[in-house]
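Could you have a look at this structure, given as structure tokens, before my questions?
Apart from one protein chain that is not included, each protein chain of the complex appears where it belongs.
For subunit A:
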């Protein structure tokens, strides 16, 4: 599972501000929601990068920027050396083959008026040169098999499947164009706990089979632990800590990561005893008006004057990995 391959995705200073406007006729901008505010990272072939943060911190917006479904306010997304944010028309369409996504809600992400065969076959209809017409039905059936569904169910409609099966359909659609990168935006959070493990296992198996690189988004650290090679922790549109899986789970240096870790359910009773509980005060501030300096300072027990004055940069600090805290201190929260 080690990130061995070359760099296939480069994200640099990615910013997305949604303008807040007032007035109906003459729209006046009165501010902006800073959904994603300066995010940079790399992704390597076959690697999984977990992206974790509370709901509303900009994870889905980041995913949409990477998929070129939203245009960034600034910054770049480079896939295999080509800037996707500047691509248009046929060029963009071709680049899309290489990066696909699995969406969060399997109930809304499949068109209820299309059969499973049409849904999974649509990528081939859009990119007609991927598979000749006569081959498409067979390809769709192969894909159904690959994701663990019965190929004979090709003529069924989404509402005839369970949530877990629908998510498998969504995964098959994402695989159809044989992308190198798949972005999974909370792919199991809408599913029953008993089904979650099955879908996670499927994603892992597919990763090995097709050497996929994943960006795996989740709102808590427990889900991404098993699948991730590296983990990025997001808070209010910024990455606050980024490191190898074991660095984040055993030597986390940012207070926010530590707080998230303290909320992770621990399976064995001993671990539960030794784990520390850090309860965060209040809700995250509005992304339209983030705090000065460090965005986390309003909820941080370590906050000093400097935190309001100076923004802590994401750099190698305590623990030997990237974190963005003036008082970074490696700490093993879960004592696993």
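In this section, a contact is a pair of C-beta atoms (placed from the backbone, for glycine too) under 8 Å apart; a residue touches a chain by one contact, two chains touch by 3 or more; residues count from 1.
By our rule, contacts and distances are computed from a predicted model.
Undergrad: Looking at UniProt, which of "Acyl-CoA dehydrogenase domain-containing protein", "Isoquinoline 1-oxidoreductase, alpha subunit", "Peptide ABC transporter permease" or "Methylamine utilization protein MauG" names the chain we cannot see?
TA: Going by UniProt, the chain not displayed is called "Peptide ABC transporter permease".
Undergrad: Touching the absent chain in the whole complex: find that residue among A:55, A:82, A:160 or A:178.
TA: Answering carefully, the residue with contact to the hidden chain is A:160.
Undergrad: Identify the residue among A:59, A:96, A:295 or A:321 that touches the chain left out of the display.
TA: With A:59, A:96, A:295 or A:321 as choices, the missing chain is touched by A:96.
Undergrad: Looking at A:131, A:200, A:215 or A:303, which makes contact with the chain not pictured?
TA: Checking the options A:131, A:200, A:215 or A:303, the one contacting the hidden chain is A:200.
Undergrad: Touching the absent chain in the whole complex: find that residue among A:15, A:32, A:67 or A:288.
TA: Only one of A:15, A:32, A:67 or A:288 touches the chain omitted from view, namely A:67.
Undergrad: Touching the hidden chain in the complete assembly: which of A:10, A:42 or A:105 does that?
TA: Touches the omitted chain: A:105.
Undergrad: For subunit A, which positions touch the chain that isn't shown here?
TA: These residues touch the chain not displayed: 64, 67, 69, 92-93, 96-97, 100-101, 103-105, 108-115, 122-123, 125-127, 148-150, 153, 155-157, 159-162, 164-165, 168, 170, 173, 177, 194, 196-198, 200-202, 204-205, 222-223, 225-227, 267.
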